[in-house]
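Take a look at the following structure, please.
For this view, one protein chain was removed and the others were kept in their places.
To keep things simple, chains are lettered A, B and C as they appear, and every chain counts its residues starting from 1.
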């Protein structure tokens, strides 16, 4: 079904993506809990292994790369909890994905100011 | 709404009952886990306090009395997990509620044998 | 194209699992119950389902009252059974079919059924016992998925009122049927509805059984299931007992089969534990 939903620059988070990304999203969901965030920071590899991340997911986490994380089945709402560990917000994420600096990304939004 | 649903000898487990019995049912639900069953058996009072049982619920647990547990908002599916701790099955529960011996309760069912 | 071979309705009480674990199938008490199944198994052997869509109610293993779904649909690659607190052996896991599950979920949501999708889901005795009854040659406590079918568990709230009405359940079944028939891959699909028939575990009326109503239900499930949609939830509690409302799972199953069915096997036996037991196998027309 996913194939029918192609929108440029957009990945619809549907069943096939959710299935692929389940372990990764579950790991990110766990970051609601401070103790888990700290455990992750203490030993990232062990934490990823505990959640059964596949190599693609593990690499995407290691690279802190949002596009890779999305490719690996991540959902942006859960990924935001991962980004939050490093103090990154949705504008940092937007900048990284669009290959801009954060300033340029924010400026592009400000251009549309009402 | 609950008032409209009166069936002799039957308590419909609806919102008003579920609300009243929430803490009790949550305690019973925890008995899916062996560690919790053992913790309960080690210190029943502490376990009931941890789940915030009210005095009526606490007494019903102490008395191992199904009718009291139902009155306190218990749902029979969750209560069965409590009964299971003591090796009691639904026929024991049935006997206790109807004031029969287990043998008499079973015999009454066998009378209807097809 | 996926093809619905038919449906099986069966009782699911935990004590059946206990009897299987203890090898009591031929004991005097249990024999009449287990004797109801060979004709169903014969039919399954001939019609060879690849997938079983199992309509059941969770009894407090996977769902609690903090998040109580009306309808929940499994979308996992594997479903595990687990300790329910009273000592039944935990049976081997079941292989899912996520692609098929997601097709069902897409179709059901498009059809305006507000389901919960479950990418992890523990399945309790209401799912496990019927599988054991249909596939007694599978060692239930072996490792891995030895079951000959992939599964999709679908849980219906028959625990906490408001439960879905009989009318809604029948419509849900029809929507499941449409969803399955629109699946592009080849698969023979069996629908199972578990639980019931009349029984009541709690209150002064514990032990209540209503043979007349059960027989009427079995009749109507074959020839006129829509007739059962006229009962309110309160009427079902009164007629079938508090837990007899598990009949709703059968009604969902029946809805999926389409208008006309051919009875393969029908049997009824009272009592099993506190329950009127029944088995009904229906071939889809």
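As a convention for this text, a residue touches a chain if its C-beta (ideal position, glycine included) is under 8 Å from a C-beta of that chain, and two chains touch if they have at least 3 such contacts.
This is a predicted model, so every value here is computed, not measured.
Asker: Which chains here touch the chain that is missing from view?
Answerer: A, B, C
Asker: Touching residues of chain A against the unshown chain: what are they?
Answerer: On the chain A side, contact with the omitted chain comes from 4-5, 7-15, 18, 22, 25-26, 28-29, 31-34, 37, 66-67, 70, 75-81, 83-85, 87, 89-91, 93-94, 97-98, 105, 108-110, 112-114.
Asker: Kindly note down the residues of chain C that lie in touch with the hidden chain.
Answerer: Interface with the chain not displayed, on the chain C side: 63, 65-72, 105-106, 109-110, 112-121, 160, 162-165, 167-168, 171-172.
Asker: Just the residue numbers, please: which parts of chain B touch the chain that's not shown?
Answerer: 1, 14-16, 18-19, 22
One rule holds in what follows: only the chains that are shown with their structure count from here on.
Asker: So that we know how the chains sit together, what is the shape of their touch graph: line, ring, star, complete or other?
Answerer: Shape = line; chains linked end to end, path left open.
Asker: Among the chains, which has its CA centre at the largest distance from chain C's?
Answerer: The most distant chain relative to chain C turns out to be A.
Asker: Determine the centre-to-centre distance between chain A and chain B, using the mean Cα coordinates as centres, and give it in whole Å.
Answerer: It comes to 45 Å between the two C-alpha centres.
Asker: Take the average of all CA coordinates in chain A, do the same for chain C, and state the distance between these two points in whole angstrom.
Answerer: Spacing between the chain centres: roughly 39 Å.
Asker: Would you pick out the residues of chain A that each touch at least 2 other chains?
Answerer: None at all.
Asker: Considering chain C alone, which of its residues make contact with at least two other chains?
Answerer: Within chain C, no residue contacts more than one other chain.
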